[in-house]
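Attaching a single structure in structure tokens format; questions to follow.
Other chains dropped; remaining ones untouched in position.
Letters A and B name the chains as they come in the text, with residue numbers starting at 1 for each one.
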Amino acid sequence: MSKALQLHPDRLFPADPGTRSVARALYQSVKDLPIISPHGHTDPEWFASNAAFANASELFITPDHYVFRMFYSQGISMESLGVPTADGATVETDGRKIWRLFSENYHLLRATPSRMWLDSVFSEVFGMEQRLDASTADLYYDSINEKLATDAFKPRALFERFNIELLATTESPLDDLAHHQTILDSGWQGRVITTYRPDNVVDPDYEGFADNLAQFAELTGEDTSTWAGYLAAHRVRRAFFKDMGATATDHGHPSATTANLSTAECEALYERVRHGGASSEDAELFRGQMLTEMAGMSLDDNLVMQIHPGSFRNHNDRVFHRFGRDKGADIPSQTEYVRALKPLLDRYGNEPSLEIILFTLDETSYSRELAPLAGHYPVLRLGPPWWFHDSPEGMRRFRQQATETAGLYNTAGFNDDTRAFLSIPARHDVARRMDCTFLAELVADHRLEEDEAAELAMDLAYNLAKQAYRL
Amino acid sequence: MSKALQLHPDRLFPADPGTRSVARALYQSVKDLPIISPHGHTDPEWFASNAAFANASELFITPDHYVFRMFYSQGISMESLGVPTADGATVETDGRKIWRLFSENYHLLRATPSRMWLDSVFSEVFGMEQRLDASTADLYYDSINEKLATDAFKPRALFERFNIELLATTESPLDDLAHHQTILDSGWQGRVITTYRPDNVVDPDYEGFADNLAQFAELTGEDTSTWAGYLAAHRVRRAFFKDMGATATDHGHPSATTANLSTAECEALYERVRHGGASSEDAELFRGQMLTEMAGMSLDDNLVMQIHPGSFRNHNDRVFHRFGRDKGADIPSQTEYVRALKPLLDRYGNEPSLEIILFTLDETSYSRELAPLAGHYPVLRLGPPWWFHDSPEGMRRFRQQATETAGLYNTAGFNDDTRAFLSIPARHDVARRMDCTFLAELVADHRLEEDEAAELAMDLAYNLAKQAYRL
């Protein structure tokens, strides 16, 4: 009853045979390039401890909200998928049972990027030759678990097999980076660096903000009860992160709002927000001012700045209270950039040595706001399509809508932005295929010469990410 | 001088020969499936009385604002097209004269879906073999009228010929559903059901709102001068509609705003709006609260809830005063869902037995808001592209923008949403063709296997609509 699982070598290429052959040739020249993964959310502990992954369900399902949200949307409870609750209430723990439920409903992922990534991993990493469905559930579960127990499937071995040249994780200033230290001390050659992501000490709406500031003071020896001391604490941690290999910061704000207040205004604002319980206006203004402050610090320490705005986090109250953050209930909303970024750009927009990479969940901004901004301001670059838009159609829309105004050299290569370590090669492969498809279409209708397309394919797959993240 | 009218068997399929042949095969398997039309605005009187349609002009032109708005936009008066005025002032009544004017200007519809639907009806329903233009106007007018007078072209005969398994109309709670009763009593096998559309007793801005509430009281025996009585009246009419076959409600609001007030707040709000003349804030809040109330009642009676927001109704003052509602002057506007739906979703978003189908006229919400919402919340499904977007390009954008995040199983099949009974097969045919085209493209670039595409083609053409509307 089961069906063959075969990754077609021409997947994602244009249907027209002439265009497809151009895409194929371009792809041949980039498919084996090392992977630069300059922005993501894998757990550095994996590479520090190099412990084997537990089993197929814990690897693919319970931690991946890209996957289980779809099942939840179709009435399958998160408990039955083994997603842990916030208060430790019992959920399904039998990995095989979870895997069977997942397999029976695997068709729900048809035509989604999750399906494509999963099939790639099943085929290329685990050598599965039949499609996943109810009839092959046990075969998959046993085969995968068996392999996971072997040395060849431990994190560092996979890192090397995946040909990853560099992998960046994301940590908060309160993180001690012990796992990164362990990796550095281990003598292992894999390059895993951190990224400075200060949301929990920058966003007054973050859970435990006041406590976080206290811990921030303790870690840095700076007096975070004053604006000056608070900024100094950032400088201390940024320097530490940079020493540990970081080349970038990352900022996940609800909007792209920036501000440019006087020192006196900043001091007063900080006093109002630092105890927690800030008004939503003050919280927004503070986050906005902090983006400008972070840009100023980047000017000093050369860390590249990433702005990831526009997600309404934890939209589902009940899910948030039962399961906590990052459970598939973050919903994008309209995001304005032109007025929002002006205060920051008025202050730092023309600095030759500053670099800010902009992301969006609001695709309407590609052609209307982001491409015109990036096609003018020296400090701005566009990040790749993000999150829900890290998908074939999302990538196509990004290139089609941003390129004519921003060009290709104002973009930043690909980010996988993932917690799902095993999917990293599949995600980069999708991006390389879609970029080759985009370039092949420009060649096919004679907007670009083939030699130029070949150069660009290399830039988009490898060079631009290294440049953009100063690697 | 006249030209051949031939519907090409491959219309709307992809140009690439390989992809086209996949689309063609998929389409072969679904083209003859019965039609499920779970949301529309045909007149139940047609099926109750089964009287012959009067003539070509009264059938195709004067009642169809999709059609005459385009002629009006090009300077042809509505009076000359026979569109009746609100005060009964004289308009053209000579059907042949109207038909000739229409025929001379038929080129104005080139490249629009109206043109495609009309040509389909002319060819497939009336057997016309020449294109409509000035030279064939009389031929058309005479041939169509001649056929309309025969039994084979009476509403019930066409319903059967069209292979309609089920057709839902839309009525207000104040409607006595007499036509539906007549149909039920007639012994005719055609299944025509109603839908509970309470805008005129839910929207304080509706013409005659206070009078409507009085009539609502009379019909139900409930005291609509109190909040509790008003809700009870809804329950009474919902039960009646359900008894008459309804499986769904429908809500056409200016925005997607919902609210979740306390009973005391509801009582006070109802008191402020029930006499008419509500402030626009109160009217909006009341409509928003009523969406949440309706969701609660759906939880009790299992009626599927449809929300159709985002049209600025009667935008053209002069046309509204001269001709009344629904004259082609309803203009979509920006529609926000993420914040707007939160109050309702906080209360009912995780209920396993509730189902809400969301529509939009703002295509920017597909990938940004609607697909992420539907790809998470168990109660939500996406309705098909609506109104202006019920078109080949509109359907393509919907699938390309919603599928990767929402999947295909969170969508609700096709709705024709039409008053134009004769166009129903043509509209479903366009949807089936475009869905097969979409699936064929996924097969062509190896994102989907052919056997999966075949299953999905059947789901999109037939199964999902039955499921989504609980038929």
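A few points about this structure:
Here is the rule we use: a contact is a pair of C-beta atoms (placed from the backbone, for glycine too) under 8 Å apart; a residue touches a chain by one contact, two chains touch by 3 or more.
Bear in mind that the values here come from a model prediction, so they are computed numbers and not experimental data.
Count of copies in the whole complex in this file: 3, from one repeated sequence with 2 chains shown in place.
By definition in this document, only the chains that are shown with their structure count from here on.
If each chain is reduced to the centroid of its CA atoms, subunit A and subunit B end up 40 Å from each other. Across the complex, subunit A is touched by residues 14, 16, 18-19, 336, 338-339, 342, 345-346, 349-350, 352, 364, 367-369, 371-378, 380, 400-401, 403-410, 441-442, 444-449, 451-452, 455-456 of subunit B. Listed in rising order, the residues of subunit A touching subunit B in the complex are 3, 7-8, 10-17, 69-70, 72-75, 107-113, 116, 131, 312, 315-319, 328-334, 361-364, 388-389, 391-394.
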